[in-house]
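Of the protein chains in this complex, one is absent; all others appear in place.
As written, the chains take the letters A, B and C, and residue 1 is the first residue of each chain.
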Amino acid sequence: MIRFNNDYSCGAHPQILKALEDTNTESYGGYGLDIWCEKAAAEIKKYLDCPQAEVHFLIGGTQANFTVISAALRPYQSVICADSGHIHVHETGAVEHCGHKIQALPNTDGKITAAQIAEEAELYRTSGVKEHITQPKLVYLSFPTEYGTIYSKQELEEIGTVCRNYGLFLFIDGARLGYGLGSVKADVTIADIARISDVFYCGGTKCGALFGEAVVFTNPELCVDFRSYIKQNGAMLAKGWLLGLQFYTLFKDGLYFEITKRADEYAMQIKQAFAEKSIPSYIESFTNQQFVVLENSMLKKLDDKYVYEYEQKIDETHSCVRFCTSWSTKEEEVQELIRDIRQL
Amino acid sequence: MIRFNNDYSCGAHPQILKALEDTNTESYGGYGLDIWCEKAAAEIKKYLDCPQAEVHFLIGGTQANFTVISAALRPYQSVICADSGHIHVHETGAVEHCGHKIQALPNTDGKITAAQIAEEAELYRTSGVKEHITQPKLVYLSFPTEYGTIYSKQELEEIGTVCRNYGLFLFIDGARLGYGLGSVKADVTIADIARISDVFYCGGTKCGALFGEAVVFTNPELCVDFRSYIKQNGAMLAKGWLLGLQFYTLFKDGLYFEITKRADEYAMQIKQAFAEKSIPSYIESFTNQQFVVLENSMLKKLDDKYVYEYEQKIDETHSCVRFCTSWSTKEEEVQELIRDIRQL
Amino acid sequence: MIRFNNDYSCGAHPQILKALEDTNTESYGGYGLDIWCEKAAAEIKKYLDCPQAEVHFLIGGTQANFTVISAALRPYQSVICADSGHIHVHETGAVEHCGHKIQALPNTDGKITAAQIAEEAELYRTSGVKEHITQPKLVYLSFPTEYGTIYSKQELEEIGTVCRNYGLFLFIDGARLGYGLGSVKADVTIADIARISDVFYCGGTKCGALFGEAVVFTNPELCVDFRSYIKQNGAMLAKGWLLGLQFYTLFKDGLYFEITKRADEYAMQIKQAFAEKSIPSYIESFTNQQFVVLENSMLKKLDDKYVYEYEQKIDETHSCVRFCTSWSTKEEEVQELIRDIRQL
Partner (left out) sequence: MIRFNNDYSCGAHPQILKALEDTNTESYGGYGLDIWCEKAAAEIKKYLDCPQAEVHFLIGGTQANFTVISAALRPYQSVICADSGHIHVHETGAVEHCGHKIQALPNTDGKITAAQIAEEAELYRTSGVKEHITQPKLVYLSFPTEYGTIYSKQELEEIGTVCRNYGLFLFIDGARLGYGLGSVKADVTIADIARISDVFYCGGTKCGALFGEAVVFTNPELCVDFRSYIKQNGAMLAKGWLLGLQFYTLFKDGLYFEITKRADEYAMQIKQAFAEKSIPSYIESFTNQQFVVLENSMLKKLDDKYVYEYEQKIDETHSCVRFCTSWSTKEEEVQELIRDIRQL
């Protein structure tokens, strides 16, 4: 079977495994206080224009999301996000478990707008009963979104402006950051992401690492004693250098950007193949996740050879499914899929 | 000024103040373990057909809501309610502060339907990724709703059936229970409420008491060690007999039902006065809260003499406002308002 | 039966009940935004030398404790208190329920010292593994303590100095503040309490009110958006003026200080009666709570006429019990008890 079902079903990029082997008998300080974490942070910061940035390495996305939010908010403050946001729909209420309300706004293709955020913030600002409602204090975006779509530079700038105007923190979930930045449609760099947001993370789990998310704080106010939050939330890996080592490997020569960009290119080829057969996209994505609407009879033909993710029934004869490329996808797998699409 | 702005702006029914005076120099056991709480519980239970019911007296509505929910749910379980529900929009995220997600469903006139609840529960039941989402486990309704509307017996029965089928607890917020039961349109009794729900409360704060909410558990599973939850959540009044005494006074001869029913009747007279002037209701309510859409010029005429609650701008020349009667509203106040409405 | 078992078993001072009656048919703004809360705050502030002080009225002590602590601390910060502190032993883990660890220090007669606090703070300051332990950030004291003892001015000043040096907030639980200030041994005033602490409260529940605690913030940093915390924690009384009215009555002519001081004087007379019979104190208290060690045979003689609180067995023939006077204790009750003590 050839797998296009998700971007976290294989181990790690060979260079990462090799780095693990090379250092396996070495001894390092525990809990993220080691030379590899230091070096990894330095490599990541080379891509930013933000000398004061502080980098912390956590293990997974859900963990990174609620740990950052727990550190950023006071008990009566809430999070604004899209109603399709990962923290709202796929994290078992982890943010609420930390005590915070999520104010979910209707998404358009997985995104929310500066205007929507401003409206929500203005509602609070002008409320006569502030103490009866939660105070929106942090905006959570994903880049790319759950649907593979990305914010344009202008959209992000506008959101950043609204956040500054209303005193909101901007937190960008970059679980798939590489795939977002590598998109042909992307007009932002990681330095833009860093400049516009207060905190964001570079996902490792889905972008070549065994696991790990590099959380980058550009707003120093947000990361006071952040290591205490990491520990309290069970997100401090005893052998923290395993995280540093992986991110060092991914960032030192731009491997992170290279392997995700290639996955995006494969996805574009698949997208085009579907388009040529007039098979419609469910959502127009220019990153590694492609949501398409196929006849069920077509799916049957693909079932023998390919694994994809079933999303939802569209009607009696059509379904929406996701084909997802990743850093581990091989060119021949893509070519084979394209051939088979052409023969549908 | 004549006040129709809300139902919690006056002290208590004179009988309650008298009871406080009569007992003021007496000594009682603390923390709700006293003869008045016992007697009050017995009086309330006379109206129910539920010998196993357990009654606890808390101080306020928000407190009652999150204390019950905190006792009912495990950390990964969530609450289903209308998106207009008080816990969702006016309690500063208290339920989330206790760690629980609220799954807010679109309301129709402040209500949700059995079908909506079933759909949400079915989504969880059939989900292939249950561990990534919260488990809906409790349905929160208000009777009457924030908009003064009430559920019919059939609607409640249907909701009760869905709850039983899916193993959901049904919790009915009765902050204004008296006004709901006293409505000309109500076809349920307090015994029906008790039979259909797992837990509900009879609001005292808005129905003649200085403060206090009588929480009635009909499902014994839900109230194990509930006094521990009361104390932990700061809801245990040291001089608990003050609550018992008030509820005893309200329930012993049906005063609770009588004074709220009269307020409903006054509201119906006001409703009719508006109708006769072709001033439209914003929502059709048959309880003590009347939401009407008035010309701003009309409001100006009323402003000198009446206090009402401004709700929202409808258009350049119209506004939605609330006129609210209560147990303390006097007949002459209502007659005066009606006269003035007629002259608008 | 004559009751000396506690100071919260009677209603309210007659002036308070009268004030409730006098205003019962008046209408006021809800949720603590009313003229009586304003006036009460002004009266309390007359006793302080702290123009920037902010006063909020909550309903009970447990509630006041965890609401203040919830507002003061970030998730990884902890509370230092005596191991006999009310929040540690009698509030059903309410502080932990809000997410905060309590670092309980061994008490001496219910008190802890500046040196103990400094040691704990220094341990954190010099720790090489700060992120693995909680950061002590708030010191919780009771004045008087659970055992009726009081801190001297010098002790409080020393504690205040340590708190400032280490950046700790000082929070003084004054559930029985009046009895502490009214003690013959007290060398502090309420203005001293306000000056030395960051936040404290004047207990009403045990000092003449039906219920209510007046929380006074002298450190503005601590009370940002405190009304949001009040609401979120279910501590906002809908008819908030009931609190304001009671505290206005207690403070406007010094009634609060007068009635608690008298209770202390009665307690001193009882203390002396025991001493004259060579009945030992369990702890030397100079406030309204007297802990004495009596022969069980003596207790039997008192049992017919008096209610006291049993504390613990001392040996086969002796027990420690508490005799507690209050604002409602009558002179003749005290005289009768003294006569009976003399005849033991």
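Here, a residue touches a chain if its C-beta (ideal position, glycine included) is under 8 Å from a C-beta of that chain, and two chains touch if they have at least 3 such contacts.
Nothing here was measured: the structure is a model prediction, and the numbers come from that model.
Asks: If you put the missing chain back into the full complex, which of the shown chains would it touch?
Replies: Even though it is not drawn, that chain still touches A, B, C.
Asks: Just to verify: which one of B:Gly11, B:Gly85, B:Gly99 or B:Gly244 makes contact with the chain not shown?
Replies: B:Gly99
Asks: Just to verify: which one of C:Ser27, C:Ser78 or C:Asn107 makes contact with the chain not shown?
Replies: Going through C:Ser27, C:Ser78 or C:Asn107 one by one, C:Ser78 is the residue touching the chain not shown.
Asks: Of the listed residues A:Ser84, A:Gln103 or A:Gln232, which contacts the missing chain in the full complex?
Replies: The single option touching the absent chain is A:Gln232.
Asks: Sort through B:Gln232, B:Thr249, B:Thr287 or B:Ser328 and give me the one touching the missing partner chain.
Replies: Going through B:Gln232, B:Thr249, B:Thr287 or B:Ser328 one by one, B:Gln232 is the residue touching the chain not shown.
Asks: For review purposes, identify every residue of chain C that touches the missing chain, sorted by number.
Replies: 75-76, 78, 89-93, 96-102, 129, 131-134
Asks: Pick out the residues on chain B that sit against the missing chain.
Replies: Per the touch rule, chain B residues meeting the hidden chain are 31, 70-71, 74-76, 98-99, 130-132, 134-135, 225, 227-232, 236.
Asks: For chain A, which positions touch the chain that isn't shown here?
Replies: 3, 6, 8-12, 14, 17, 20-21, 23-30, 59-63, 66-67, 91-94, 97, 205-206, 210-211, 228, 231-239, 242, 307, 328
We take it that only the chains that are shown with their structure count from here on.
Asks: Averaged over CA atoms, how far is the centre of chain B from the centre of chain C? Could you give it in whole Å?
Replies: The answer is 34 Å.
Asks: Averaging over Cα atoms per chain, report the distance between chain A and chain C in Å.
Replies: One centre to the other, that is 51 Å.
Asks: Averaging only over C-alpha atoms, locate the centres of chain A and chain B and give their separation in whole Å.
Replies: The mean C-alpha positions of chain A and chain B differ by 43 Å.
Asks: Hey, what residues on chain C touch two or more of the other chains?
Replies: As it turns out, chain C has residues touching two or more other chains at 228, 231-232, 236.
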